[in-house]
Every structure is written in structure tokens, then in C-alpha cells.
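In this view, the complex is presented without one of its protein chains, the others remaining in place.
Letters A, B and C mark the chains as written, and numbering starts fresh at 1 in each.
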């Protein structure tokens, strides 16, 4: 049976299922009948006169669904459009006995969940890609209550990983010439340092800044991910001047550093498709080409898990059952952090700097997950890209969020294009974290209780 | 194991295989060492610092391969990067026992041939998509001698069907404002009525013509398929005036018919990905919008299998073992066709018109493949789109090719946008061929021997 | 002497003048030496190696001038770069005696102020056009104090009228896809109903609105003039709903009227170059093409001179020297307007409606300037375009500005494309004002004192 004939049969089967779905679910009392429209769209596939036209109907019907309607549709996708394990077992067995191309093709065919082909067909419709991305947003929202839908989600992720392949993306510079339609999405999507309206945005796109985004041709109005870069003299250690709308723009020709101070994924529906690593490297390459005076490419990054870890480590259950001295230095420090007053008090700021920076360096260098990679997600991302943990900045982010997450500490990850590959290899294969000397020294002084390693 | 970890492992396995490949194949005596470069690219994946950079290396190495080198690479893809049947059987069994999302995910993962992921990674490189399309051209060329590579080809086709989904294509008008770079490809790719250089092309893009092509954003300089349309008064029945470079352009506002007289697929590497049906329908919709005076949308098409069928039917082995009368009219007619003289002789032309047109109508209406669909591929395509077999045109194509394939007969398939769906349904589900009355009547008079049905 | 040689000589003369200018004006004590830079630019014209390079220097020097420096430069343009009347008289005399092409060419050459050629040469520089437009803004600012510079201004206007000829402009639609760079200029330039930031702007560019602007290729980031249009059901009579940022957008397909509710010239430097008439007519034609459901094209316009005229007419000096009855109705009405309370008081609003609308209709229909054209500038503009004064709208603009200028009355001027030419002709040649019946009837009831005509 050819692949086409197979899908022909599949679609008739979908239509049959569609009838059942419609039969099972009574028309809504308010008469909107969205699901019925969906059912009709599915049923009409029997004729399959025009795949694109039909896809259009299905898309339109889906868009009218309310939340319960969507949930029923997802359940249908998960229940009915999964592979048939009997047939897969048979096909695998046949292939094992005779590994011919025919047997392999048959195996591949029956093992692929039929909903993947349904998604591909829905994509033929105008606006299909956008609808499928939106569909996954809705699906992710259901996963908490319906973990059995994870298989559907995996199929969408698999498809999106293929469709949103780096080779299909375009890198575009965002500046004050960009369409307002796009710019307002930057305001909405900025996830690290919120943009306070159009004046703030304008400053972030001034001549001493750069902003780049990845786009996909099928979603021309939707940035997938974007990065904001400040061109500075020296490696910036504090984020507040960078996001101050009243700061005067400097001369980009005088800058020697490009500071990546914010990177935001825009599409919940593309969660799990990785763009950030490509984006940073390509933007660094672009900037190097545009401004030969740039010598340093580094981030100014938060340490989002630092204070959470401090909380976890403060009062561990002792391994041996013995009690830890309640008056340890670590406990004293963490106790003081809870009291917001310290950040307004110069003396306390000074007093806390050394122990907190040491603890943070330790956290970034030595605290790991079970797989041996750093516990901090931002560290994991940049170190995985081959960057180096270059410097800690005390009071680098004095915003409420910065204080709450990382006691105001920010970090520079340094991207040296000629060392990324080697660093990456050491990180992936040997779990080595490359760090600047100052960070390593800081970590040595961390006021830690003895059995600390058991709690990480 | 997560999908990412899985592929991590896969790539290390690829690298190991790469080493073997390199080890097995001695460096070429002329020192070009293309395969060695490929091997290094594969091997270096162990580090996988930068997937895109690595993909670039692999692409570059592939491009340097000579034909034997490519064959070795294809064999590597087919032998080493296929699913492991043992693991598939196990995963299928596990899924059968407990159809959980995790088991399904595991099954899907092991059943997908690893080369699909390799192709997706190669696509990350600049120029990756083009290289993969070229790679399939080379692969198709090997299939004759190496049918075992069909599974590799199936995977590429599967991937391309997903990537070149209708939703990702753009329809673009081609005219004299189009880049010469594109236009010269039209000259090269025209498959139906060859374009004789730039003057001929210019006539085909004059104001009473339209030409549209599908493009994919990753191949901006490569039309995937294009269609040529003539705007005429009345439904054109003869192609020679349409392709005469000296013909004077008419006024498009005066035309009432859009004649699709040539449709050419451009990319051998995308064989099996279907674009034509979408293209014709969308172009018809565009033209209807642009020129409301157009009332008729029809093709002027060849009947490429007609004379071949006549040859087959002339001397069938009688079913019953009895002998057919050697002097039958059909035999006389087909015998005369072999002698090229008839086409220059008005009397013969007149004499042959009725029987040949009748036979051709019969061929198109009644001669089927085993699956019940028409034997003629062009008929199958347009009828499958929901078009109607409207008219036969005697001496519609007097070129050598036209005479050789279809005794000079051309056919109009009529596209009535409001009937496409119904016709399509009848064709797919009930194998019905919609045809104009004149064609049906012609078919009744076909001078056929009795046991004809046995040979089709 | 060829034109080129003539200008060669001219430029040497300019350089000589430049030296004098520099000599006359001591270098600024703060050492900036802007004028010296200008002088050098002028002086270096002796070599004139590269006109474009030199123009660049001159432009750069001009941009550095402070206000006194610019004034000196303008004076130089006016004093030194005017035609020489002796030479003009001679050339005219020679041409009168012998009207040969040579004599005519000589006359044209000496009569054209040399600064026109200087401006053309300055325009060769990158950014030249923008600088010249800016220069005229600065010049206009000086005209109050230096009326002798009007001749320089006339030359710039003459040049700009030629360069910004309708044939060189492009009409562009402005919407939410437009660059922020352009959009922020709309906010800045809107002269009729101020735009209150980006949210307000966004509403004005929603799907039931249209905005178009003229651009010149040499000033791609500068709209020259733009018009805002609301697509409504029925001819809108009140502007507040149209500029309410919270108003819900309607369906443009359901609209039957296009209301031009704001038209703003953007460039002070192009004052006197007329764009508005072209813009309205072309936008009306565009909208008619895009939305065939539109039947009515009309403005919603202020009556900016109404209350000023009421003030003028309230207490005229009686023609005969006798006194007018102080208790006349007109006086009573105008007296009450001064007291802002009326607009909050329903009873007064009702009482004032009839007399004020009648007075306003009278003002628009019957009150003229010395040249016989309407006194109201907005009326003059639209009636001159061939529009018809269709309707008065009581309380059409309840903003402070609307109350202050026109007692809140707004007017619809109706653009019927098939009658514009006839109306225009009647207006220009016979000073006839085309008006709707309701407006004419309103005017009859105006409570006017007898000798009113003397004060208009």
C-alpha cells in the first residue's frame, strides 16, 4: 500500500472517528455548535476534494472551539490517532526477519502517529502554521490536568523541531524602522527586564543598541526569539543603566563591548525548540562584522536560582541525623536577606557582599543536578553554548526581581568565538565549567556548612 | 532517556561509524581526500560544539564527493542509520502492554530512521536545503543500480513532504520584471513545450500571458513548479499559435478564457511531493480576481500515453487463444500511423480524424489501470483535481513530439471552480470520469476489437 | 558663454564673497568657528574638484551654524546672489531687438537668481534635500524680522514647487505595519485632532480606518502630508467618537462612508507647495477601488474662523455713524458664548442651536474676502477642490478647541468624484459655493443686523 493510499484510508478512518466524536458529544445547548462544525469538517474528508480547502475548514472550526471543545479534540487526537501497537509489532517483526526497504517503509509508516499527518494537512491552510502553534499553547495548558496528552505534545514538538529548523529561520535586525506590529510584540514578550512602553522601547533600539530576532517565513509577524544588546565601553556589570529610558545613547563606534543583556523566547507554542544558542552566536558574528572595534562579547545575566538554593541549603536535614549549629554564618546571612532592609543600608551591603558573592560563585561552579550539569538554568544554557563564567557583579540588578532571585547579583558569561567549541566539549563530555580566576577564588571563600553536598 | 540525549548518543554512534567508513576506504590516490573530509566532519560531531558549524562542514564535505564517494555515503546512510528492529519490537511490545505516552514516545523514537535526524541537522547549514535536494537527485540516480537505497529515498521524500508543505510555499507571478536568474531556469525546466531562448520566453510572458510559480523560502532562486497560461478569446484547441514567438500579443481585457498550456515540475529532488493541483487552483483563483472577464479556465493538454496504448492494443494476445482478424480497422489505422507520411497528406488527415479521435476518447474514458483510474497520467492528474474532460482537438499539436505521443491530438480539461469538489469526489470514490458530451459520443464510435478490455 | 562656464564664474564670485563674509565676521570667541568652516567650503569652490564633495562640506558647515550664523548666511544669499539688474536690462533689451534663442537663453540666465543654482548644487550632497527644507524652516523664522529675505524664500519655494511636483510623489498607506520612525512623526505632526500617544495612534490605524501620506523619494522618512479617514455607516457628524481610543473598530466591509476627519501638512519648509487637493482625490479613488461598498466620500471639518468672525461682526462701527441697538439678538448670542457655561447646560444648548447654526451657515455661504472667495480657509480649500458644503453638525466637536473656534459646529464637505470638476469651475470662475439644501435654508434664518456686509 503506497503512503498516499495509506493516508487516504487514514482520513476515512478519521472521518469515521469524527462521526463518533460528534455523536458522542451533544450539540451545545447555546446552539453555537462549534464541535459539530469540526465534525463536519472531519467527515467531509471522505470526499477529500481539496485538501487545502478542507484544511481551511478544519482550522476555522478549531478556532471556534471553546476550552472544553478543544479538550475533546485533543483527547480525540490522543486516543484515536496513535499508532496501533499490534501493527507496529508485526511490522517490526517482519523487518527484523527481512530488513528490506519495503519492510522498513511499512514499519516507519505504522509507527508514526497518524496525528502527525493530520497536523501536516492542517498546515496547508492559510494561517495553518499559526493555528498549530496556538493549538500547542492550548494543549500545554491542558497537560497539567491531562498528562496522557503528553504524547500529542511530543508529536507537535517533533514536527515543530523539523519545521522551525535553523535552516528555515531568518535573522532580522529590529530597530526603530521596524513595523509597529512587530515592536509591540517585543514589549509584550520581553521576559527578563520588562519594557515600560514605547519610550523605553525606543531607548532600547537607539544607536548604541542592537536587537535581533529570528523569524520563520510562515509566521512573518511573530518573532520567535529576540536578544537585546548594549554597545558599551568596558564589560557592563550593572543592568539598571542599560534599561534606563533617560540614559543618553553613546557612540557605537567608540564601544569595545557587546553586552547581551536580555534574551526572550516569544512563543510558548514552540517550547522545547531551541533557538537561543544559534541566535547569540549569529548575532555576535554579525556585530563583529559591522563593528570591528568590538572586542568583548558577553552577557549580563541573572542567577535566577541562587536565593532558592540558599533557602534549600540553609536548613538541610542533617545526613547523620545530628543537628547543625543553628548559629552558622550561612544561616545568619540567609536570615538577614529575608529582611528587605539590608539593600537600603550601605553598611549591610558592604558586609554582605563578600559572603554572598562567594556563595553565589560556589552555587554556579559547584552545585549540580543529578546529571552533573549546573543547577542554575541560565548557567546551564550559556556554559552549554561554550561561554565562560567570567565575572560576578555585586548589586548588578537592584530591581525587586533581581533582589528576590539573586540578591542583586548579576553574572557576565563571556563568549569568545574561538573558544566556544573547546569549552562546549569540555562542558558536555567532562562536565567542566570554564570560569574566570576571580570567580574561582570567590567560590573558595564560601561560608558553607560541612554536609552541604547532600542537599544539592 | 530524553530525545536530546538520545540524539546525543546517536551522533556519537555516527561518529564511530564515520571512523569506520574512513578506515575502510583508503584515501584517494589523487589526494583529494573528499571522503576523509567527510569523515572528519562526522567524527568531530563527538564534540558537537556547534551543530550549525558542524552541519556546514558536513555539507561542504558532501559537495566535494565524486560519484563513488556519494554512493558510499548513501550506503552508510542506508546500512547504519536505519532503525534497530530489535529495539523497535521491544518498544512496540512495551507500548502494547501499557499504551502510556512514555512508551509511545519511546516507540516513535526508535522507529524513526536516525538518518532523518541527520538530514534535519544537515539542513541547519547555510545552503543545507539545496544540498539535500541535490543529494536526492544523486540518490535517485543510484536507485536503478541500488534498489536497497529506496528506504533512504523514502525518508527524504517523507521529510520533503513535510518541509515543502503547501503552507510554506509562496505563489509568485513570473513576468518580464522577474530576475534573469529565475527566468533562465524557466527556459531550462520547461518540460512540455520547450522554450527556444530569450525571445521565445519574452513572448510567453507578454501581456496576454500569465506565468506563476511556487517557491519555498529556503530556495529563493529555485522555482518548484510553474504553469504558463494564455489569455484567449474562446477555448484554444491548438498549441502552436500559443508558442509562436512571432504571435502578436492580444488584449488581456478582451480575453474570456485562461488556457493552462504548460505545467512543469522543476526539481527532480522533490519528485513525489505534489504541487500541481494546488498551483492550478490557486492560479485560477488569482486570475479570476485580476480579470473578471475570464469565464473559462481550461488546460490544453497532451495525451502522452495514447499511441503507446494503441501499440499495445494493436496486437494483443487473444484471451481465448483464438486469433484476431489481422485486417481489423484498428490494425490498419495503427499501421498507417507508423508511416510518418500521413501528417503531410490532407486526405489522410481527414480520413484518420474520425477513427483516431474516437479511439483517443475511448482511451481517455475507458482505459484504466488496475486500481480503476485512467491509464493516461495527464488525465489522471487533471481528473483527480476535479476537472472535466471537455474537448478533443484534432491536430492540436503538430510538433514531432505531439505526433509521436498522441497522433497530434490535444485535450481541454475544464476547471469549473464550483464543480471541482463534486467531480473529484466522484472520481476518487466511484472512479467516474466527468466528460463533455462530444467526448462521450466520440468514444462510442471507436473501432475496437472485441476482447479489448483484457489488454488495458 | 555656456551655462556651465557661467556658473563656473559664478562660483568663483561666490568664493570671493565667501572670503569677505569670513573677513567681516570675526571668528567666534568660543572657537567653534562654524562660519569659518562655511567660508572654507565656499572658498574651496574655486577648485571645484568634485561638486558633490564640496556640496557635502557646505551642507556640513551650514548645519553647524547657530542662529546668527544662519542669518548672516541668508543675508549673503539675498544680497550677493541676486540677479544683476543692469545685466538683466541689457539682456532684455537685446532680446527685444532680436528675439533669438541665444538672446532668450542669455536673458533667462542672468534673470535667474544665482542662489537657485547654489541650492541645486547643495542638493547634490547626501542629505541635501533635507537640509534645504530645514534651511527654509529657519529662513521663514527670520522673515518676521527680515522681510528683505522674502526673495530668497520665493526662490526656495519656486525650487521646491518644481522638485516636489506631484509627479515625483508617492502615495503610501500608513498602518500598524508602518515603521515606528514614521508613526512617531504622525503623532508629532497631527495638526487638527492631536494624537495622545501610541494607543490613540493605534486606534486611528485600526481596520475601520485608513491613513495615507505623500512621500518624496529624497525624504523617505518624512511624510509630507497625511490624511486620516474613518470608515463609517452613514456620514459622521461628530468627531469625538472617531478619536476615542476606546471605541471598538467596526467592519470596513459594512461601511458606506469614508469620512476624512483630519488632514495635516507636515513640513513647514514646504509651506506654499500644495499637496492636499491631490491627496484627497487620490485617496478617494484608492478607497473606491478597495471597498466598492463605499458610497459617500466626505470630510468632517472644523470652521476655524466662525467665532472670530462673530466677534468681528458683533459690534461693527455703524456705517452711517448712528448707533446699532445694543440689545440685538446677535449681540445677545455672542455675549453668551463668551461665558463658557452654556456648553454644560442642556437648555442653553438647545436654545443656541438654531441661531448659531444659521449664523454659521451664513458665514460659510455668504461671508467673503476681497477676492470674492469665502473668508473661512477650510471652506476655501474644500470648495476650491470642487467639494460641496453638505451639512452642518451642531456639537460636532465638543473639545475646548472646537468650542473656542466654531462654537462646537463641524461641517461635512461632500466629495462626489463626478461633480468635482464642474463645482470647481463654478467656484473659481463664478465664485459660486455649492451647498446642500439644508445649509442654504439654515443661512436664511441668520439673525443678522442690517449693515452686516460692511464688516466682512
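The rule is short, and it goes like this: a contact is a pair of C-beta atoms (placed from the backbone, for glycine too) under 8 Å apart; a residue touches a chain by one contact, two chains touch by 3 or more.
This is a predicted model, so every value here is computed, not measured.
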Just list which of the chains on display the missing one touches. B, C
Can you work out which residue in C:113, C:269, C:302 or C:408 touches the chain that's missing from view? C:113
Would you mind spotting which of B:179, B:285, B:400 or B:440 touches the chain that isn't drawn? B:179
Subunit C residues touching the chain left out here are 3, 46-53, 82-83, 85-86, 88-89, 92-93, 95-96, 99-102, 104-105, 107-108, 111-113, 120, 123-126, 128-129, 147-151, 154-155, 158-159, 161-163, 165-168, 170, 217-218, 278, 281, 386, 420-422, 424-425, 428-429
Would you write out the residues of subunit B that touch the absent chain, in ascending order? 176-181, 183, 197-198, 202
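By definition in this document, only the chains that are shown with their structure count from here on.
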If every chain is a node and each touching pair gets an edge, what shape is that graph: line, ring, star, complete or other? line
Rotation angle (°) superposing Cα atoms of subunit A on subunit B, nearest 5: 180
Per CA centroids, the chain at the heart of the structure shown is A
Is the contact between subunit A and subunit C built from the same residue numbers on each copy (over half shared) or from different ones (under half shared)? same
Name the chain whose C-alpha centroid is most distant from the C-alpha centroid of subunit B. C
Measuring from the mean C-alpha position of subunit B to the mean C-alpha position of subunit C, what distance in angstrom results? 61
How far is the middle of subunit A from the middle of subunit B, if each middle is the mean of its Cα atoms, in Å? 40
Counting only residues that touch at least two other chains, what does the list for subunit A look like? none
